[in-house]
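Remarks on the structure that follows.
All protein chains but one are shown at their positions in the complex.
All chains are identified by letter, namely A and B, in their written order; residue positions are counted from 1 within each chain.
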Amino acid sequence: MSAQAYLRNCWYVFAWADEIGAAPLGRTIIELPIVVYRGKDGLVGLEDMCPHRFVPLSRGGVADGVLECAYHGLRFDGSGRCVLNPLGDPPEAARVRVYPVAERHDAIWVWTGEPGQADPELIPDFGFLTDPARATVTGYTYAHADYQLAIDNLTDLTHVQFVHRDYQASEAYPRLEHRTWQEGEDVFRAITFPNGRPAPFFAGIMDAEKQIDVTMETRWSVPSLVKLTARVTEPAKPEAYLMGNDSAHLVTPERPGACHYFYAHSRDYGVGDPEVDERVREWQRIGFGEQDKPILEAQQARVRDRDLLKMRPVILPTDAGGIRARRILAKRILEEDRGAAPAASQASVDGGLIDR
Amino acid sequence: MSAQAYLRNCWYVFAWADEIGAAPLGRTIIELPIVVYRGKDGLVGLEDMCPHRFVPLSRGGVADGVLECAYHGLRFDGSGRCVLNPLGDPPEAARVRVYPVAERHDAIWVWTGEPGQADPELIPDFGFLTDPARATVTGYTYAHADYQLAIDNLTDLTHVQFVHRDYQASEAYPRLEHRTWQEGEDVFRAITFPNGRPAPFFAGIMDAEKQIDVTMETRWSVPSLVKLTARVTEPAKPEAYLMGNDSAHLVTPERPGACHYFYAHSRDYGVGDPEVDERVREWQRIGFGEQDKPILEAQQARVRDRDLLKMRPVILPTDAGGIRARRILAKRILEEDRGAAPAASQASVDGGLIDR
Partner (left out) sequence: MSAQAYLRNCWYVFAWADEIGAAPLGRTIIELPIVVYRGKDGLVGLEDMCPHRFVPLSRGGVADGVLECAYHGLRFDGSGRCVLNPLGDPPEAARVRVYPVAERHDAIWVWTGEPGQADPELIPDFGFLTDPARATVTGYTYAHADYQLAIDNLTDLTHVQFVHRDYQASEAYPRLEHRTWQEGEDVFRAITFPNGRPAPFFAGIMDAEKQIDVTMETRWSVPSLVKLTARVTEPAKPEAYLMGNDSAHLVTPERPGACHYFYAHSRDYGVGDPEVDERVREWQRIGFGEQDKPILEAQQARVRDRDLLKMRPVILPTDAGGIRARRILAKRILEEDRGAAPAASQASVDGGLIDR
């Protein structure tokens, strides 16, 4: 697999919805410079490059509901056509590539493939992010690491014992149970820390001597979208729910060796409590920005532009989810390269089969 | 056109005259490291690399009127010969390439081609820079942008309405008139903002309600030397001069994708008034350093090492000057590469023909 290979016919998260305000936002995803703005007819996604002198359109502003280039004032509407040339007729040839954009689950999604296939229903379900009964905290970090390294990280949460030791190390770790299964093209992993006292993360939230089970289930969807469901229950009683949270880990490749990482944490306790919000925000900032990210970047420095799987890594049973995800993605990319790809689903399909 | 192609048989600005004091100054122009110093016999330009261990000679100092290497003390005079070896005879083989240098219009010019063709009379006229009746403020910025992007910028001043909006946006912009002509190999452009109130730049200098014409005329000379004449006149009375200024915009390629930009602003009002000096200096710093430069660098990030014209840009009538300048320069470089180039002029030739 060449390092430049990304799936194109899919939705990538471009930004959190609240990042797109009055000003246009430019970002590069799968090596494509794209600008998104809110225009008079809604969200617009365009190639971030004026066809006149190639200045990024994201340097400009939104004027009368359309995007104005910062250099000579050419304006482009949501169809990519030049609708205003301040000193003459808009040139017919002045056209900018249009990218389908969708706003869903409080995120802005961009479709980088064939526009005709851009169906927002293909976006996996992250409905918990907009559940008014929950409190959601979002964040973003940029990592000098390939997005596939982030997939590996998210599909094997056994790393929390070491990378997030100060928050999540559990005395139950040596007894950890884990399994891997697949539903359609979604890959699921669950790890359970059985019958142990709460990890440091729960200090002040839960009795430090209480025995609990903690289960973290991840659902990976094409291309690099992970839902994580964490549940605390009475030991050996999965139905005896104590508390939990859902989180979203939405990784967008920027270019080989660099990715955008959009994360969100959604809880059903302490809703409306800004102190808990702040505590979660701090955990995200440290956990992702100061613990995961340096690991991924250090990995990247070793792996460089090579395909990790071709480096003959030692494979552990806990890698089952990550390996499966990489293979599904590689197959999808290959099919797309060969032109055989239908508008395949990014979302989970019912009736998946379980395996290890 | 390859990205490495520069015209060699021409004068490039190396520095402002006051940059060359007691210490040698090293700078790279058209990928050539060059050091200039004031020696006992005047200005000297040498390859900025000692032939002994290849340390830049600009790291050394001027001793007894010649350049001394900082590493082992070899000294080189204006002919590039080693004239002192502290521990023995100066080696005959120790020779440094000499570059012709001229001091003119308060700038230091270096000839990068055949030394025998280095005639200072080829330097275009920027005599206003040393006119004692005028006040001149100079400056410098370095841009991570190809010098040809700077030429485009300077030969199409319609960008001032957008890039320098806070200083120069005019209500007369939609009625802007412009024309392009050529005299010899010099390309001229004039844009006129007819019959409008003064732009913000004139606040405090001119009655805010007065109706004026503003004309900005640029003369581009090979390779990347622009004189800009700005004139404010009574509406439709070009002869009714109110005020004006001349400015020089002297761009020197450093390497592909990076250039030196020497600018100077010369006015015939407020001469001797340091407050006006400071105002002009501030405008230059912001206008070129914080407004033009980020645009050029953002362009460069999109264009990268490609030839802009081969990227099939949309061409507007206002690009006529820039396109013409690029073509003249490309033709001159091609002739030089083929060895057919005589010591052609950089300066304007009388009796040019006007065209659009």
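Here is the rule we use: a residue touches a chain if its C-beta (ideal position, glycine included) is under 8 Å from a C-beta of that chain, and two chains touch if they have at least 3 such contacts.
Just so you know, these numbers come straight off a predicted model, no measurement behind them.
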Residue among A:48, A:68 or A:152 that touches the chain left out of view: A:152
Absent-chain contact - pick from A:58, A:161 or A:224: A:161
Residue of B:94, B:129, B:151 or B:295 touching the missing chain in the full complex: B:94
Residue in contact with the excluded chain [from A:276, A:303 or A:330]: A:303
Contact set of chain A toward the excluded chain (per top definition): 152, 156, 158-159, 161-163, 173-174, 176, 178, 294-295, 298-299, 301-303, 308, 311, 313-314, 316-318
Touch residues of chain B, complete complex, unshown partner: 33, 49, 51-56, 59, 68-73, 82, 85-88, 91, 93-94
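The rule is short, and it goes like this: only the chains that are shown with their structure count from here on.
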Whole-Å gap separating chain A and chain B, where each centre is the average of the chain's CA atoms: 47
